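Taken from a larger complex, these chains appear in their original positions, while the remainder are omitted.
Think of it as A and B in the order they're written, each chain with its own count starting at 1.
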């Protein structure tokens, strides 16, 4: 049973978007996993084997305890009933308390489908009297993270301080050399620069060094005033 | 020095809008205060003396440690430089970590002016080399609470669970008999019913019994994933 599960369309999406949050959760002692939906290949300079190695290195850099690839079709991901079943079964097996899923507004069709799949599979996961694997389970928490193929800034629900984890995030990102994410890839601003500098911007927004935003469809609940005031 | 200070336009506004949050903060051991800007009088069935007694009773019901009335002009409150100075001096004296202020969108002119005053005085409070009282002080946190003369639902930033404190809130509200807030005031729905039932609605929104919403102009910062996941 996982505390936190990031569902990522392609290997490197989790690192790019919530790498800091992942490193932070691990350091806080939480059980953390990443579920990649597709291999992400082919890409111009990648291969299945290279991507697997890069992914393993990035996973190690973050210290994430669990990672799995669901093997759904890259480039052709569809939020259909078969894919929904696969992801549902994974949710029932991993039983995460909190899911981080891709945000729905994007121009990468795989990301759009992946976002919908997460909502749909989370709902199916609680069904009883079905032919799904395992026991009914309702993942109680769900936030969305920002995909990067559209340069937009939808309203965040919360912004998580990752100042102490920016180095791990960037180290994990830089593992994906075949994806053009090495630190020295190309002229300024290269994709690595973009990742760092957007974390800087969200850090500015909460008066710290680096941060990552999360979105929710529902209200953000506060259980104690102490918790609300912890950062003040 | 206060942990939490609610600035209220009239005595009873704090109880009506954030009575549950106030009771909760007191129970959590925080130092809590209410700063009423005006006496709220005259009203059709109230008087200065009655309102003072009702206010004292409500303050006791919530257990709030500090309450003061700034004596600014009721019905004619203006966000001018004189009123700004008065409120600034109070902020410098009370040095609250978190201020809860009235939200700006309202049709009660006193509430509109009070909201602006809170923003303006918070800024002035940090000024050095001024003829203001006391030492420069920047109240680090500020949220806004919803006033009730407009029946609107702007986007909340966080919603605070007050299920354990709804009784204290309602007891404090009911003290204001001269303001038509007694439990048995008039036919259903009376103002007391409205207060309880709106807390119920916000409770529904976070899957609990009763709650109160808060708004912020800036992002909501999360310092630990444990804190974010506490209620999940």
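As a convention for this text, a contact is a pair of C-beta atoms (placed from the backbone, for glycine too) under 8 Å apart; a residue touches a chain by one contact, two chains touch by 3 or more.
This structure is a prediction, so every number in the text was calculated from the model and none was measured.
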Complete complex - number of sequence copies, 2 represented: 6
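The rule we apply is simple: only the chains that are shown with their structure count from here on.
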Euclidean distance of C-alpha centroids - chain A vs chain B, Å: 38
Chain A - residues contacting chain B, complex: 3-4, 21, 24-25, 28, 30, 97-98, 140-141, 155-161, 202, 205-208, 211, 213-214, 218-232
